[in-house]
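Here the complex is missing a single protein chain, while all its other protein chains stay put.
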Amino acid sequence: MPVYMEEKEKQWEKVEDPGREMVVAKRVSFDAAHYLPNYPGKCAQMHGHHFVIELAVRGSVQENGMVVDFTVLKEFLAYIVDKLDHSLLNDTIPNPTAENICLYIEKGWLDDDWGQGLCRLAWIKVWETEDSYALLGL
Amino acid sequence: MPVYMEEKEKQWEKVEDPGREMVVAKRVSFDAAHYLPNYPGKCAQMHGHHFVIELAVRGSVQENGMVVDFTVLKEFLAYIVDKLDHSLLNDTIPNPTAENICLYIEKGWLDDDWGQGLCRLAWIKVWETEDSYALLGL
Partner (left out) sequence: MPVYMEEKEKQWEKVEDPGREMVVAKRVSFDAAHYLPNYPGKCAQMHGHHFVIELAVRGSVQENGMVVDFTVLKEFLAYIVDKLDHSLLNDTIPNPTAENICLYIEKGWLDDDWGQGLCRLAWIKVWETEDSYALLGL
């Protein structure tokens, strides 16, 4: 075994490793209408999508073996979905591109102490369709 | 609210944020035959896959709320799929591993001004099966 691996090995005398930096992420979906004002094409017409959001946060593994309880991410995402689901997104986000929806979600996270000092945003992904997404933070 | 969050807050007086760097990505699939010459195993025999490609580009959000129109990615991917779909990949890429297909797609992107000065390649992923992919750029 090479030396660097022996060192790694020592680090791993037990599997649990409080203090190690990791990412935890959760996805949720919602359905909403939107249109893109001033867009030179069909997206200027009102239409709808089944949107999927992924929120990823980064932090140190705590003594309980978690960066942060998945429940925190779930509650935040429920808070966002409550604002956007079954709505016309333009009522909330004037120009609701996938990019701007990412930025809206980031603002929601930063407006309150969702990370509880345990984690910070790693990235936000918004899928407009199964094949298309915008990503903030990577 | 901690100071860094107040600063973040100021940055977010409005949600839209032209100039912010983000990634946008699109996926597409195609079906093709291939074989790996000189491979010591079953992959040396001609076989086929339902390939999935993800193209991700990085750039600043423009005033229109987009890094780049998803249509640009869609057109590029259609151009690639037109070359590879329902073909024997070896006719185009001599040794069509998932890695080399990534490199072929990168070459296609760089050969023309697909990014239109708005974005640059972030990564290319090629899934050979639902469970296996190669990734260039991350």
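Remarks
To keep things simple, chains are lettered A and B as they appear, and every chain counts its residues starting from 1.
Keep this in mind: a contact is a pair of C-beta atoms (placed from the backbone, for glycine too) under 8 Å apart; a residue touches a chain by one contact, two chains touch by 3 or more.
Just so you know, these numbers come straight off a predicted model, no measurement behind them.
Residues of chain B that touch the chain left out of the display are 36, 38-39, 41, 93-100, 102-104, 106-107, 110-111, 113, 128, 130-136, 138. By the touch rule set out above, chain A reaches the unshown chain at residues 1-2, 5, 8-9, 12, 15-17, 20, 22-28, 56, 61, 64-67, 70-71, 73.
Keep in mind that, in the parts below, only the chains that are shown with their structure count from here on.
Annotation: 21 Å between the Cα-based centres of chain A and chain B.
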